[in-house]
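In this view, the complex is presented without one of its protein chains, the others remaining in place.
Entry: subunit A
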Amino acid sequence: MLFILLGVLVLHLIILILLIVSTAASTWSVGDKVSTDLWYNCMTTSEGYHCKPASNEDWIQAVQALMILSVLFCFCSLIAFLYQLFRLVKGGRFFFTAIFQILASVFVMCGAIIYTVMSPDIGAQFGYAYVLAWVAFPLSLVSGLIYIVLRKKE
């Protein structure tokens, strides 16, 4: 029982870290010496490393919002898990934790899909932050489903 609990908690923490890194690192698209989105467009020129704010198109703002919301909801779900761990009645299910985690996974999915569809397809490839977002989505979905199934034993 303790191992399951520990494993679930470690998974949750991994998902939270993935989401935070994916949201904060500005490398959703990378080029030769360029990395762009979500927050800054940075370029390595002969004079050094320059960054300017990312373009404020509608879809980029939507992806920003969805990623921030997913981080928030994942964090809330962690808090709810710790709270329910100590206060839930025996035999109860972790519903609130599951709901927040599944919502976080839905938001990451939406953000990643919007970015995939709308990103400019000239030359640039997808960077590691984009890959992390797509990795975080199934992990968080699985984690949410685990919380639905998990029951607090005596």
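Things worth noting here:
Heads up, the rule we're going with is that a contact is a pair of C-beta atoms (placed from the backbone, for glycine too) under 8 Å apart; a residue touches a chain by one contact, two chains touch by 3 or more; residues count from 1.
Everything that follows uses one rule, which is that contacts and distances are computed from a predicted model.
The chain that is not shown carries the UniProt protein name "Myelin protein zero", picked from "Aspartate aminotransferase", "Adhesion regulating molecule", "BHLH domain-containing protein" or "Myelin protein zero". Listed residues A:V34, A:I68, A:M118 or A:V135: the one in touch with the omitted chain is A:I68. Across A:Q84, A:S119 or A:S143, the residue that sits in touch with the chain not pictured is A:Q84. Remark: the residues of subunit A touching the chain excluded from display are 53-54, 56, 58, 61-62, 64-66, 68-69, 72, 84, 87-89, 92, 95-96.
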